[in-house]
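Every protein chain but one is kept in place in this view of the complex.
Chain lettering (A and B) follows the sequence in which the chains are written, and residue indices restart at 1 in each chain.
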Amino acid sequence: MTPRLAPGDRVQVVLTNPPGHRRTPFYIRGKQGVIERACGEFANPEELGHGFDGLPKKQLYRVRFRQKDLWANYRGGEYDTVDVDVYEHWLTPLPVLAGR
Amino acid sequence: MNEDHEHRHDHHHDHGQDNSGAHAPHPTQPDDVSLPGRYEVMILAMRDLLIEKGVVTADQIRRGFEVLDSWQPSRGAQIVARAWTDPSFKKRLLEDGNAAVADFGITMGETKLTVVENTDTVQNVIVCTLCSCYPRAVLGLPPDWYRSKSYRSRVVVEPRQVLKELGTDLPDDITIRVHDSLADLRYLVIPRRPDATEGWSEMRLASIVSRDCMIGVANPKVLANE
Partner (left out) sequence: MKSDDLKFTSAREPGRGYHDIGGLDYGTVDANVTEARPWEKLSVVLGNAIGRSGTKLICVDEVRRSREEMGEQLYNELGYFERGIEATRRLLVEKGIIEESELEERMAQIAAQIAENGR
């Protein structure tokens, strides 16, 4: 299935702290980033962790976050980033910025 | 001190019945006379029970040790050396890591080898903040510090300081790109090839690519007398 999100798309990570097995870390929840690439489809680990088959597969994305957007007092480089592997259902597409 | 210390408990019980079931030899270190901790004893018991219950065989375990022993950072170093010398291999490696390392007889199993390249402006650093996922097939078992809570917690928020604690001082104008590998991708860093290695064979190149270089916390060094 064609990924719904494309490299360069701006996204926001869903802000929620659900119980159960999750692979979206606390530090990116609610944060904004950019799709770096689609990584393919995989069975959902949140379901696999509890003994289900994790199907249908979900698209995995590599999402790039600017460090300065993640941490209030980031002291490193202006362009430093963290790339995180995030599943599609944790990502909300954001409107395209004017002028793009 | 590495906070991943091991609990040591004394286990002195009265002798119970003899364990006369199928008893495969335990993996031993002949000179290790320390008392086993609870978890050493637990994994031995778990293995014996699972063999007795027919869940696994002793032969599977034996072969599993051989596979584990084949997982070495020298494999990753070979891959890097080839990427440095063969542009078409590097292209394949960056596009489909699993297919490219099959050239070396390496299988990644269910995971997807994802290769990232350092440049003169970007340093890639790998972590798994949630547990310690690591490309074991090409790098072996992860080092203590990679598995530590210190590294897992801090490298995403202060990578430059963490690299310094691991012995690497990066220039201020280098962009650091941390990769938190939390799914089925396993990351390998191609470090920058030092200029002084012009004309070197693949084998010689591989010898300067340490495991730490392929995690991204160090860069290859050419010693003055090489």
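Keep in mind that, in the parts below, a residue touches a chain if its C-beta (ideal position, glycine included) is under 8 Å from a C-beta of that chain, and two chains touch if they have at least 3 such contacts.
The structure presented is a predicted model; accordingly, all values stated were derived computationally and were not measured.
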Hidden partner chain, residues of chain B it touches: 1-7, 11-17, 19, 26-29, 32-33, 35-50, 53, 55-56, 60-61, 64-65, 67-68, 109-110, 129-132, 141, 143-145, 147-154, 156-157, 162, 165-167, 180
For chain A, the residues touching the chain missing from this view: 17, 19-22, 25-27, 45, 48-51, 54, 70-71
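As a working rule, only the chains that are shown with their structure count from here on.
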Distance from chain B to chain A - Cα centre to Cα centre, in angstrom: 25
Chain A partner contacts - residues on chain B that touch it in the complex: 112, 114, 129-130, 156-160, 172-185
Residue numbers on chain A that touch chain B, as the complex places them: 23-25, 27, 39-40, 42, 45, 60, 62, 67, 70-71, 74-77, 79-87
